[in-house]
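Remarks on the structure that follows.
With one protein chain removed, the remaining protein chains of the complex are shown where they sit.
Chain IDs A and B follow the sequence of writing; residue 1 opens each chain.
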Amino acid sequence: MKTSFLHAAILIAAFASPTLAQVFGPKELSEQSKQCIACHKEHSPALYQQWGQSKHFRGNIGCFECHTANVGEPDAYTHYGQTIAILVTPKDCARCHSHEVEEFSASRHSKAARILGSLDNVLAEVVEGNHGMKSAAHPQGVSASAVNGCWQCHGAEVKVLPEGKIDPTTWPNSGIGRINPDGSEGSCMACHARHSFSAAQARYPDTCGKCHLGPDHPQKEIYEESKHGANFFANVNHMNLDNAKWIVGEDYFNAPTCATCHMSATRKQPVTHDVGMRISWNNRPELSIRPEVADAKMGLPGGKVPWQTRRANMTDVCINCHDAQWVGNFYIQYDSLIELYNTKFGQPGKDLYALAKPLLSPVQFSNQLDWTWYEIWHHEGRRARHGASMMAPDYTHWHGMYEVSKKFYSEYIPELGALVDKFRIDQDPTKVKAAEALKLKLDEVLGTENHKWFVGKMDPEEAARRQKAIDEFKERYEKKKE
Amino acid sequence: MKTSFLHAAILIAAFASPTLAQVFGPKELSEQSKQCIACHKEHSPALYQQWGQSKHFRGNIGCFECHTANVGEPDAYTHYGQTIAILVTPKDCARCHSHEVEEFSASRHSKAARILGSLDNVLAEVVEGNHGMKSAAHPQGVSASAVNGCWQCHGAEVKVLPEGKIDPTTWPNSGIGRINPDGSEGSCMACHARHSFSAAQARYPDTCGKCHLGPDHPQKEIYEESKHGANFFANVNHMNLDNAKWIVGEDYFNAPTCATCHMSATRKQPVTHDVGMRISWNNRPELSIRPEVADAKMGLPGGKVPWQTRRANMTDVCINCHDAQWVGNFYIQYDSLIELYNTKFGQPGKDLYALAKPLLSPVQFSNQLDWTWYEIWHHEGRRARHGASMMAPDYTHWHGMYEVSKKFYSEYIPELGALVDKFRIDQDPTKVKAAEALKLKLDEVLGTENHKWFVGKMDPEEAARRQKAIDEFKERYEKKKE
Partner (left out) sequence: MKTSFLHAAILIAAFASPTLAQVFGPKELSEQSKQCIACHKEHSPALYQQWGQSKHFRGNIGCFECHTANVGEPDAYTHYGQTIAILVTPKDCARCHSHEVEEFSASRHSKAARILGSLDNVLAEVVEGNHGMKSAAHPQGVSASAVNGCWQCHGAEVKVLPEGKIDPTTWPNSGIGRINPDGSEGSCMACHARHSFSAAQARYPDTCGKCHLGPDHPQKEIYEESKHGANFFANVNHMNLDNAKWIVGEDYFNAPTCATCHMSATRKQPVTHDVGMRISWNNRPELSIRPEVADAKMGLPGGKVPWQTRRANMTDVCINCHDAQWVGNFYIQYDSLIELYNTKFGQPGKDLYALAKPLLSPVQFSNQLDWTWYEIWHHEGRRARHGASMMAPDYTHWHGMYEVSKKFYSEYIPELGALVDKFRIDQDPTKVKAAEALKLKLDEVLGTENHKWFVGKMDPEEAARRQKAIDEFKERYEKKKE
């Protein structure tokens, strides 16, 4: 984390050879890095080779240039006469890559560790976990489920021990929102893995899939199902992934990766490390909201970037392969799915849960209903919304809306009904009142156009119309057969 | 959708240069296509490049040759002085590829949109959905869950608006059974994605995986587990996927893709675009049936192609890598799994459901039992059967028969029992009678060889035989240890 040395080196290099062919960085590898390599070439050969494959090698940026530290920094220690740190943080990377770090620091990615104080942490720390993992930095213990689970994607708050060692509860950790000893947030290595720092690697969808997969945010699986994914994997050798300039429509054209749509350059937009700038819905919460609303809550600059701007940014990507009507129609389809989820399941589900609260144990996740509602919005509801956002119909429907509606009608509604039945005759009048309020809302919800089919009250007209459509459809085919 | 122009062009080309080296198609790119390109090269560069990679480019088949339309056609519109249509339908493709379209049109693939009038649509339209997505073509509204879900694989009924625009509820859509404004069924682009129309892409398993995946028909996941899939991915660079002639055993030999077994050429069979012609079970319904029975129901020519012919077709593929005894034995194994599922779970499950019907609300999916039975056959039962068809033991067993039996014994049977208990004492004598009939059948099922273990009535002989086998097995190993 020493800034002076490298800046000086680069300036010297720049002044010493002012030709156009000048390599960025020092003219040759530093003596310190040569010393590191003398041993590590033998002891960590794959690591050495990865570096040898990187642009850093070609730019004479060696071990020391990144791992250097000032005496007195929390994680600095002396290693064969050199003061270094194990952790290389965004602050370190910013010495050369300040623009990228700045963009990243404005993104939600960089704040991913804030989840540590949220609901998910109750799950990992209390419900799943205990205080069993004790360490110097955490003498009262932390949950091994948080350490091995949440923190590996969201990032740990890294704790340094004497002599530059790092507390084992907090590292190895390359979570994208890691809170570093120098106060910086994030870990560039979350995506630019290991010592080759390959752009091709970062552009490869599996890199994002390290965290964006699974029951609650299966973006990787969704991409793989989508035509985008199918085309990518069938054409991976034509994707020109390791080209420095990687502009869609110029350098490749067979398929987009995650990076293409969310980060990489188009003919009109530069690369961005703020991944939210082309996203027009935030599908994380119980109800989908606009990204500027979510960003404002976190005090991010994105709070001032309306979704329309972001959608225009994304459209500028889409347009390379699809015509404007296609893109516009796609967004109408996607928006309509969000609207359906929000109005039919999200809002009523949330309202009913709020009314059920007084009838539940205040200890979250000790009630069956807590799990039921949580999975409707957090797992299945997200799958449906994410599926629609990237055109993976199986995730929209079978893994998504099918599961949402199954759980809503066959678990959530009956569980709410059972609560009403139980507490309507309770001795505590506040419970009785709460049960009545819940009952009222339940009846209201089940009486709406959205839900009345469930209680056998579909409009006769609607039922007739459905029957007619089915009959007409059949007849059309019968005719064809003849 | 104009036929005259292109036919003329091809004929002229054919007559004008009758040499053997004659390229199929026009001698040079049409003036109209040149005009399209002048703009689209700039506005849709990736699309232009995809075309530049295609055989169409080499054959001088440009934008206009496929997108041309006649004035008066429903989706024709004037675009910079040319009459064109956005949608290119099988009818359009058939101008050059009539043989392929003919085969495809005889297949179940081309009829995939017929599901619109079926059970699955109740799920997406009523249970999951509502009428919230209103449009010019659907002023009464359609379900966003159908639009973003079902229709994306099965195909939408495309509705054209004035001036050639397409209603956003019905497009973007490349569902394989799409119902086009010109009356044709299907979308060649479902598999021959985007403008490169690459054969390699269509032969790549992920192309089929766009639709054939997920809880109810995980063929993609099954293939990936199977040795076929493992061998393919490990040898993808030896698969010669972009060879024009792609005959198994001649042009490649490391592994088959979906296309190899179901569509592509062998030394004895030509390519076919009717994917059912090598399949000897239809595993879609509650009980597996023979494909000719399923085809006959839809009035397809396949109704006259018995499963034995289809199995012989498939065997002709298998035989390139496996010997005849291997293939014969495999089919005995596969058939036995179908038989097990059909007789132990499929038929009794179906019979019990029919008897439970009078005790249920007539509104489908408003009863817990509806979901339970549906998932047994539609999700888990299919996974087991598909898993066995392609030798993916984890899908046959853990994702398949294990889940079938778990749900059958721990949910379905108890739910049926509860129905009996509830309605045996009902005031309505018809309900009592129905409950007694259900009880009788339930007892009968649980008394069969297949199920009596569950009620603790395994034959003592059988129990003893099982114990003896276990003991012998253990003893054999104990001996070896010494």
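Rule of thumb we're sticking to: a contact is a pair of C-beta atoms (placed from the backbone, for glycine too) under 8 Å apart; a residue touches a chain by one contact, two chains touch by 3 or more.
Since the structure is predicted, the reported quantities are computational estimates derived from the model, not experimental observations.
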{"item": "Contact residue for the chain not shown (choose from B:Ser54, B:Thr309, B:Gln347 or B:Asn450)", "value": "B:Asn450"}
{"item": "Selected residue (touches chain absent from view) among A:Ser98, A:Ser361 or A:Thr430", "value": "A:Ser361"}
{"item": "Of A:Ile86, A:Val271 or A:Val455, the one touching the omitted chain in the full complex", "value": "A:Ile86"}
{"item": "Residues from chain A at the interface with the omitted partner, ascending", "value": "43-47, 49-50, 53, 86, 114, 116-117, 123-133, 135, 140, 143-145, 147-153, 165-166, 168-169, 171-172, 174, 193-194, 196, 198, 200-201, 204, 206-207, 209-211, 213-216, 299, 361-363, 365-366, 368, 371"}
{"item": "Chain not shown, touching residues in chain B", "value": "224-227, 229-231, 233-235, 248-250, 252-254, 267, 319-323, 325-326, 328-330, 332-334, 336-337, 339-340, 343-344, 384, 387-388, 391, 393-402, 404-406, 409-410, 414, 449-450, 453-456, 458, 465-466, 469-470, 473-474, 477, 480-481"}
